[in-house]
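In this view, the complex is presented without one of its protein chains, the others remaining in place.
Right, subunit A next:
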Amino acid sequence: MTIHTDIRDGETRPLHQDKGGAPEVLYVPRYTGLQRVNHWITAILFTLLTLSGLAMFSPYLFSLTGLFGGGQATRAIHPWFGVALAVSFVFLFIRFWKLNIPNKDDVEWSKRIGDVVTNREDRLPELGKYNAGQKMVFWGQTALITVMLISGLMIWNTYFGGLTTIETQRWALLAHSLAAVIAIAIIVVHIYAGIWVRGTGRAMVRGTVTGGWAYRHHRKWFRQMAGGTVRKGSVDKRGS
């Protein structure tokens, strides 16, 4: 076993754990296969929408239309990606909205945002399945996708060009582009959080997190999970 000393707190930690014998790691189910597929479909569509939408947002990014077979093809396919994403997101919303209702732990967590970004999780309250940041991503995307869906239909010239006045469509264009850039910025933070908080990607790829991850980041949820479902080894169907 290699020992190294973390200069941040002066504590000594094993750098490489001896892997001989049974690994002392517990795996906690966090997402079902269907939930992961639902999430990834949404994520892929969001990426396609970002690339095709930004192509029409700024002349500097127009070359992105090449990814979709040219300007006309990009214009034609973008709204269909949007409709598909809206449908996919509705399922995510139905699965997860109850778990994203804010509570008083979220207030405390938000007040201690300084500790959050400096990795001092020992100073934070114990949390349920989601923290306030994750809830903000959820509700932020819910609101922004709603805005983009409605405004997007208004400016979908091929089918709905004549249904609203030009002045309404001007508002729709502005709302659509502002909502989009905010949504993209939120997703950038969302993806970064998955990189920053180690062990998170496993939840989205394998559906499980380690016990330590759950203990460290979502202890209240872990306590619930530790009771029964881990032992049974079953996968949680309700996502709670």
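To be clear about the criterion, a contact is a pair of C-beta atoms (placed from the backbone, for glycine too) under 8 Å apart; a residue touches a chain by one contact, two chains touch by 3 or more; residues count from 1.
Keep this in mind: contacts and distances are computed from a predicted model.
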When you check the chain that is not on display against UniProt, which of "Formate dehydrogenase iron-sulfur subunit", "ABC transporter permease", "Cytochrome c biogenesis protein CcsA" or "Peptide/nickel transport system ATP-binding protein" does it turn out to be? "Formate dehydrogenase iron-sulfur subunit"
Touching the absent chain when the full complex is considered, from A:Leu34, A:Ile150, A:Val189 or A:Met204: A:Val189
Hey, which of A:Ala84, A:Ile150 or A:Leu173 is the one touching the hidden chain? A:Leu173
Chain not shown: contacting residue from A:Val25, A:Val107, A:Ala143 or A:Val205: A:Val25
Residue touching the undisplayed chain, where the options are A:Tyr31, A:Phe46, A:Trp109 or A:Phe222: A:Phe222
Touching the missing chain, which residues of subunit A? 13-14, 17, 22-27, 55-60, 62, 65, 70-72, 74-76, 117-119, 121, 155, 157-158, 161, 166-167, 169-171, 173-174, 177-178, 180-182, 184-186, 188-189, 192, 195-199, 210-216, 222-223, 226-228, 230-231, 233
